[in-house]
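Take this structure first; my questions come after.
Left out: one protein chain. Kept in place: all the others.
On to chain A.
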Amino acid sequence: MTVVDLSSRRADAAAAPPRAVLEVRDLVTHFPTRTGVVKAVDGVSFTVERGKTLCVVGESGSGKSVTARSILQIVDQPGRIVSGSMLLHRPDGSAVDLATLHPRGREIRAVRGAEIAMIFQEPMSSLSPVHTVGDQIMEVLLLHLRLSKKEARARTVELLRQVEIPHPDKAVDRYTFEFSGGMRQRVMIAMALACNPAMLIADEPTTALDVTTQAEILDLIKRLQQQHGMAVMFITHDMGVVAEIADEVLVMYHGKVMEAGPVDQIFHAPQNDYTKMLIGSVLKLEQKAEIRLKRAPLAEDAPSVIEIDNLKMHFGSPAAPIRAVDDVSLQVKAGETLGIVGESGSGKTTMGRCLLRIYQPTGGAMRYRKADGTVVDLVTADKETLKLCRREIRMIFQDPVGSLNPRMTVAQIIGEPLLVNGIAKGSELDDRVSVLMDQVGLNPDWRERYPHAFSGGQRQRIGIARAISLNPRVIVADEATSALDVSLRSQMLDLMMRLQDELKLSYVFISHDIGVIRYMCDRVSVMYQGRVVETGSTDQVCDAPQHAYTQALLSAIPRPDPRLRSMHKRHRYIA
């Protein structure tokens, strides 16, 4: 048994380093379906160089993920590579065209994981739940480097140490569900780096993570890239991340390359119309919305619609409760948008659900002032009162796919609140649904269609139409734009603000995205571990945060400008 010297490959590389690791020319990948061929990747060319980062950006359906998977020939069924070449340059000067290899053959398998490794978006589902972390990492070492079990284990511990997993010698024997999202992504990275690959493909590796965790993972990838001289192909839809880490950028749309070039050129001198639009809609979310800038500021003494006092929501046993919402006090004024920002687990969603009393709060008061001036405490309200109040406080959900019943037509979905509350039926209902659809910018002729016939943005409009159908006074929007592409996001927010002015609505706008908050909200509350750490006007919180946590949070957000790279200046908040 010979032990492979892990550093030998790099030594060779130093002798004669071929700059390009992978050259892709005119790659075409098709998905034959019953209704015709979907050209997911349609003539894409690019080069990935040693030690450099190529960012592939595009909105959903642009084919960026399929491009990445085509390189390793792991495209999902029934996709297949139709034409093109993908030259992988080896350190010894030889090259192999990956496109000509059989997808199940020995040669491509020798490339996967050893020369080109890949990490994925969902670190939870991308790792097997029933195998230990160590087992899954060691597998690569046993397969490609033919190490003995003992050596593989030692190297696995070393890899886990490199990706900064605490107590790596114990972590080796643990399961993925015992780790947090960020830790799982570190495990994925350790697995990808196991054989010192020449190239790392990262497919949206930070999309499912909080900004502070994202910053740490990006940092880690950067550092490991410098140590190992890897080429990195980074797929993302987040222009902030692109600006922060990219050397070169490839902009994709509908399977085609719209524009490619150095990161500075893409952001500051884009040539292509689509790129301009993309950068434009990202920059738009960097400041306050135009219609909010034009509007006269809300009166300081505007009456509050909802006053929340010392709200508590505890889960689990009363002896050792999990304080999801811990002593929160807030006011929502008439006609204003209150943003609630925080990372996952901060309690912002629980807070929103308490407002509609989907959860029964453990303590505190939520005083809701009705249109006639009477005040109801939502925490203690009886069933009848609650029902009436719920007509006036509505909700918009994050997932535009999951929150619409696929077996109901759009007319049924939008009209349901009117129908169940006995407000309208028959042709009157039909008329009101048409008016509502018109209000949110949907063609009323489409009302007999089912949700699957609509795009993500249109589905979210359906959700909004349903929310405003009962003439509500308050709308709780929980991550209402998170599932949408960036170009749709500002459109959706503009629509919501137009409706706010027309219908005199108050919004409670829950989001993890500071850009969206800044664009739309009048005031912001920052939540951390169930508590509100800071509340203030949007400008004050975003530009001059007072609380150390808010400062840390803001410092971790990558700015969509490669000239303002700030990730290295970020700091952590330790409570």
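Simple rule for what comes next: contacts are C-beta pairs under 8 Å (C-beta built on N, C-alpha and C of every residue); 3 or more make two chains touch, one makes a residue touch a chain; residues count from 1.
Quick note on the criterion: contacts and distances are computed from a predicted model.
Visitor: Of the options "Circadian clock KaiB family protein", "Peptide ABC transporter permease", "ABC transmembrane type-1 domain-containing protein" or "Actinorhodin polyketide putative beta-ketoacyl synthase 2", which is the UniProt protein name for the chain that has been left out of view?
Guide: "Peptide ABC transporter permease"
Visitor: Of the residues A:110, A:277 or A:365, I need the one that contacts the missing chain.
Guide: Result: among the candidates, A:110 touches the missing chain.
Visitor: In the complete assembly, which of A:100, A:128 or A:405 touches the absent chain?
Guide: A:128
Visitor: Among A:72, A:279 or A:311, which one touches the chain that has been omitted from the display?
Guide: Hidden-chain contact among the options goes to A:72.
Visitor: Name, in rising order, the residues on chain A that touch the hidden chain in the full complex.
Guide: Touch set of chain A with respect to the missing chain: 69, 72, 74, 76, 104, 109-114, 117-118, 120, 122, 125-132, 139-140, 143-144, 175, 177, 188, 191.
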